[in-house]
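Of the protein chains in this complex, one is absent; all others appear in place.
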Amino acid sequence: MGLKIVVIGGGSSYTPELMNGFIRRSEELLIDEIWLVDIPEGKEHLSVIRDLSRRMWEAAGLRTKIYTTLDRKEALPDADFVITQFRVGRLYARIKDERIPLLHGMLGQETNGAGGIFKALRTIPVISEIIRDMERLCPDAWLMNFTNPSGMVTEAVIEKMGWKKCMGLCNVPTIAMMKEPALLGKKEGELTYRFGGLNHFHWHRVWDKQGREVTDKILEFINDKDGGTPVNIYQQPMDMELLRSMHMIPCGYHRYYFSAEEMLEHSLQDFKLHATRAEQVLETEESLFELYRNPSLHTMPPELNKRGGAYYSDTACECISAIHNDKGSIMVVNTENKGAVNCLPEDCCAEVSCVISAKGASPVAYGEMPEAVRGLLQMMKAMEQCTIQAALTGDYGSLLQAFALNPLIPDGAEARRVLDELLVAHEKYLPQFAEITAKRKKEGVFCEDSVVQNLVRAGH
Amino acid sequence: MGLKIVVIGGGSSYTPELMNGFIRRSEELLIDEIWLVDIPEGKEHLSVIRDLSRRMWEAAGLRTKIYTTLDRKEALPDADFVITQFRVGRLYARIKDERIPLLHGMLGQETNGAGGIFKALRTIPVISEIIRDMERLCPDAWLMNFTNPSGMVTEAVIEKMGWKKCMGLCNVPTIAMMKEPALLGKKEGELTYRFGGLNHFHWHRVWDKQGREVTDKILEFINDKDGGTPVNIYQQPMDMELLRSMHMIPCGYHRYYFSAEEMLEHSLQDFKLHATRAEQVLETEESLFELYRNPSLHTMPPELNKRGGAYYSDTACECISAIHNDKGSIMVVNTENKGAVNCLPEDCCAEVSCVISAKGASPVAYGEMPEAVRGLLQMMKAMEQCTIQAALTGDYGSLLQAFALNPLIPDGAEARRVLDELLVAHEKYLPQFAEITAKRKKEGVFCEDSVVQNLVRAGH
Amino acid sequence: MGLKIVVIGGGSSYTPELMNGFIRRSEELLIDEIWLVDIPEGKEHLSVIRDLSRRMWEAAGLRTKIYTTLDRKEALPDADFVITQFRVGRLYARIKDERIPLLHGMLGQETNGAGGIFKALRTIPVISEIIRDMERLCPDAWLMNFTNPSGMVTEAVIEKMGWKKCMGLCNVPTIAMMKEPALLGKKEGELTYRFGGLNHFHWHRVWDKQGREVTDKILEFINDKDGGTPVNIYQQPMDMELLRSMHMIPCGYHRYYFSAEEMLEHSLQDFKLHATRAEQVLETEESLFELYRNPSLHTMPPELNKRGGAYYSDTACECISAIHNDKGSIMVVNTENKGAVNCLPEDCCAEVSCVISAKGASPVAYGEMPEAVRGLLQMMKAMEQCTIQAALTGDYGSLLQAFALNPLIPDGAEARRVLDELLVAHEKYLPQFAEITAKRKKEGVFCEDSVVQNLVRAGH
Partner (left out) sequence: MGLKIVVIGGGSSYTPELMNGFIRRSEELLIDEIWLVDIPEGKEHLSVIRDLSRRMWEAAGLRTKIYTTLDRKEALPDADFVITQFRVGRLYARIKDERIPLLHGMLGQETNGAGGIFKALRTIPVISEIIRDMERLCPDAWLMNFTNPSGMVTEAVIEKMGWKKCMGLCNVPTIAMMKEPALLGKKEGELTYRFGGLNHFHWHRVWDKQGREVTDKILEFINDKDGGTPVNIYQQPMDMELLRSMHMIPCGYHRYYFSAEEMLEHSLQDFKLHATRAEQVLETEESLFELYRNPSLHTMPPELNKRGGAYYSDTACECISAIHNDKGSIMVVNTENKGAVNCLPEDCCAEVSCVISAKGASPVAYGEMPEAVRGLLQMMKAMEQCTIQAALTGDYGSLLQAFALNPLIPDGAEARRVLDELLVAHEKYLPQFAEITAKRKKEGVFCEDSVVQNLVRAGH
């Protein structure tokens, strides 16, 4: 008997990637049913995706059935894998995450910055409800989380909600492992990788088949076009002298920390041009759906790769296969740290190279972090934990702490205003902060950006 | 037989405070000789201080002898206590530490900011030479370090140079313990204090004589004029909602972190008015020495208290007495952590409440730090350790790392320029960086600030 | 207004020591009422103690009132300090603790050996009920625990029952600090002590008033009659070459570990002579009570000192005074470790030098333990934690684990028999193990020692 897979946020433009990944693995991964779940606002998109998906499976000559529903309770019973890739408040919320901080001259950064903090605040309560449903309806299922900030969401699921069968996925390490070998004239799979750190804040080291470390060699390509940085990050050159001193390869998102000023400047330009990442994506999405609606399309269109989620299916589908087929593959996921990154708490989540088998993810000990990396990691983890605390309790103090710790947010009264404006703008999706938000509104807090105002007015 | 005390940097305007403290403790602390050591450039100041000191001891009817020398090897033999309060490059160097970053729109902050990093780079090599002399000339002496950044200097002495009989002192905790009881209508000594953290980056909790914690009560006064913040820090009000969420009292220097933007704005105004803290102090110093030269002055003039070193002698002399008289007093010093602040490495230095007795400082376990505090502390300690590494080795990469970690320094190319300009401006005092500095000069790096240029031209 | 003190196990022969200690401190410790609580079986002893106590206070010209009750709920309301010094199953239980293992050729050792494990199993459930009463009746009271095994009981109270206002006391460190100075020709108080470890399993280091470590000097006297070992421990000479290699002074109980075979041999002789420690004490007790009954006695009789509890009152009364008067004294107590002994968990209890003030016990960081000591301490702590787990849950597996870890208990089938015989013999006091004990009885487990059989038959 084949698997039952449920995709929450199934109406996403990424879903065809996922279908593609499953179809390519159809020999090792027999799937009976895929359930696509979405919210009423996403109904039309969901049906577009359903139709395309069905055309894709049919073209592949396979019998996997595609179902859709607006009620996840209908989809979850006896699921084997639940994939979460939803976005609370959709891209409209991300626009606010990015534009509100930028209006005040700060980076929003939708994963670990102010935007990421608010994305966590919106997402964690919803994930919590999903877990409650899963406890009843599919207590043996694996939760494969793709929803950003993937590290914080996964830590909340594993450590706070106690659902141990969860992995947090991200395509950034996958992209590095796919792209980097070519830099040294090698093929994919010919290098050995060790990743350690946090989601969108990890480092890695690399060895060749003779056991020689080639980290420093690959590092030299980091500012190249094909250096392994995801295309959705502005390719601001990084300071090579700083990186060389660390002897580890940072992820593309480290640009936001090590070149904060330049990344901010670039984002401010985008802000003025109404071309923040979220606004761009909103547009791309529309054109993608236009393509998807074409009834003669029955494969994943190449345009999707530009969206930023390249190798998304390689991460998700391969990981599901490694679990289902007890493969013992080494992959990079967010999982309970257990001392693998030894400067972080044992019982937090880290993004680290793991052996993935039927029993789950077993993290490989990363070894000593140099001081410079240790300090940053520890602070980011504390920031994540304050955010998770705030998301679960609605405690305003914890939220202030997360802002105070976050290195992308300058400290002072202006940051406080950004925080309050974000609370007010996202009011609809932050019931846990209802009281303080009401107070702030009464005090007259609101965001002056017309884009944000229009979104709020439109009910987003 | 009485004690022999050596003061390195004896020509400092602070020395009369120290004399005052010793004189007030003459019954418990019998001192035979005090040796004031300074460098040739400080010769005139040194003689002013010597004369005033002699007048002070004479007026007190005591026989302690005051000697001066420009060669510390003459002073050190058989010393019991060596007090270090020197400033490599004198106030002129501090002016550069503050003005160069401010020229580029960044805080210099002479203790933990960019200025503090460079002060450590200049000081640690000199301390290393002093230790080498002490090993031969007074191997049983205690080193009482007051030179800032006191935490980093002390860690370098204890952990890197292996001189365990060293304490790093600071008057900031003393000021808090002197001023705060009055806020609750109590007298000095009626409250129990526990400090934990790093120099100029510590927190504390307080209990009354009934064992009830009064931390939160005192916290409410933190923005008051007499709230316990040193007068030399601009009294920018702190965010009470943030602080209340932590249930610990931060030190005055936390303003630089929690209100970075406002503190920067204020410093930029000072910069424009040629009134940075160093420039102000240079002026105060001159007027103090004017007073000191008055042959009829034979007590410490009250003007000294405005200089920012209030209770300096209470810290230094009391600590010396606690060691010499095996008092077992509880005082706050920088010492080897040994797990007292359990989120920091065992073998680093922390600033923590200690039992001070003849055997040295025994730190009192501080207990769990909340997440928000933990993350900041860990990052600041990593920053300190990169700085110490850079100071000892001249490694440019470690210096870049310290800058990347420091939360008062925005990340990006501009910070790199500040770093290089500081290297060039301090060239004379940073022999360990000679090679890279020469390279930077060849590349045309120099600071455009006319004050800095004039100082360099004048040989500072 | 004066204090209200409740003594649970008030009918103990030790109580006159306690009265003596309070009377000697009457100037600093104003006590209104002392309530002596005991169980019905101890009623006669309780009245003897009450009468003697009243005579003692009266002779001292003080008005403190002595009350007795067999119901602790009558005594507890609004107590300031509750002292626990009871013995579940009285000395009869201790006789079983010692004789049953010895019958099988093993040490019973009533604190950390097999006897200590069973004493913990009997005591912890009763302490748990006392805490429940205190939560309602005197929620602000301090619990000063003297009931052995003091370390395990205190850890159960603080870490498992969540009653933070608890200290575990022991006179062993006090005896060392009282006796050792004389070995070096010093007076009490002239040496500085640092203790670290576990109850009856601690080490200490010592410094003189010049800050020189004198640990090794004192160590040389450890096998002397007045070397600081409690008189109730057989003075088997310890291996000086082993101890010298550790540069720390062990406690008297380390004889049981480092000279296990000789201590066993000595105990086996006592066993044959019906002179195990418990049997001896039972006799001493009787003669003590004979003395106490003398209506003309109104001071503590010197014979009590031979009982093994010397300086008991110095520990208890001084500690109460340090709390009540916010003295900041340095004393050795069992309290939450918080990293003070850094090879043990943060959240366990350790016996360590602490600053004792109104806020409670603040442990002083002990610093690095040598490997040999670290290994033993870690194993003993694990043994304690398995025992506490067994005591609280009645889990037989945890009890087997405690036995397997305990170095005084040889591993194998014989130990299992000892364990089962102890369970059966103590059936009355171990309701949490009722099921397994019934099973064992059905299997025919019983102890063949006639002393034990007689005790059981007599209802003990």
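Some notes on this structure:
The chains carry the letters A, B and C, assigned in the order they are written, with residues numbered from 1 in each.
To be clear about the criterion, a contact is a pair of C-beta atoms (placed from the backbone, for glycine too) under 8 Å apart; a residue touches a chain by one contact, two chains touch by 3 or more.
It should be emphasised that the depicted structure is a prediction, and the values quoted were computed from it without experimental measurement.
In the complete assembly, the contact with the undisplayed chain comes from C:260, out of C:83, C:260, C:304 or C:319.
Of the candidate positions C:37, C:167, C:391 or C:405, contact with the hidden chain is made by C:405.
For the chain missing from the display, the contacting residue among A:26, A:235 or A:342 is A:342, taking the whole complex into account.
Touch with the chain omitted from the figure is made, among A:46, A:88, A:323 or A:418, by A:323. Contact residues of subunit A toward the unshown chain are 192, 194, 207-211, 213, 323, 326, 328, 330, 337-340, 342, 346, 355, 357-360, 362-368. Mapped onto subunit C, the interface with the missing chain covers residues 239, 241-242, 244-246, 257-262, 370-372, 374-376, 378-383, 385-386, 389, 395-398, 400-402, 404-405, 407, 410-416.
The rule we apply is simple: only the chains that are shown with their structure count from here on.
One inter-chain figure worth recording: subunit A and subunit B are separated by 44 Å, centre to centre, where each centre is the mean of the chain's CA atoms. Mean C-alpha position of subunit A lies 56 Å from that of subunit C. Within subunit B, no positions touching two or more other chains are listed.
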